[in-house]
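The complex appears here minus one protein chain, its other protein chains still in place.
What follows is subunit A.
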């Protein structure tokens, strides 16, 4: 790996870094998720036991993180498709990134209650 370069990129580089990091995280989750779903072939109890951990407050936070990673990867992926296939894509890549971030923030606010609501009720009662 090249040591100590001064290049610190801009929107293009950082979106590329974020796309990689979220992609790797999602892949590892997917691997675990297929394994936990495979428990439906063992017994209903084994499956329900594991899914019960998905309903705890701490794992709910992780789920919110997973949603954040997937939404960014999906939206930025569409931006990459636009950069590659739309003639004006490269010219508007920066504006498209900020649109991605904007839509991402809106969707993340929208996901707050559905994904974390039950965890908040459990921790703070009622």
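In this section, a contact is a pair of C-beta atoms (placed from the backbone, for glycine too) under 8 Å apart; a residue touches a chain by one contact, two chains touch by 3 or more; residues count from 1.
As a convention for this text, contacts and distances are computed from a predicted model.
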{"item": "Undepicted complex member, UniProt protein name, chosen from \"Transketolase\", \"Anti-sigma factor antagonist\", \"Catalase-related peroxidase\" or \"Succinate dehydrogenase\"", "value": "\"Succinate dehydrogenase\""}
{"item": "Contact residue for the chain not shown (choose from A:67, A:101 or A:120)", "value": "A:67"}
{"item": "Residue in contact with the excluded chain [from A:38, A:58 or A:123]", "value": "A:38"}
{"item": "Candidate in contact with the missing chain, chosen from A:13, A:61 or A:81", "value": "A:81"}
{"item": "Residues of subunit A in contact with the chain not shown", "value": "1, 20, 23-24, 26-27, 30-31, 34-35, 37-38, 40-41, 43-45, 47-48, 51, 54-55, 60, 63, 67, 70-71, 74, 77-78, 80-81, 84-85, 111, 114-115, 117-118"}
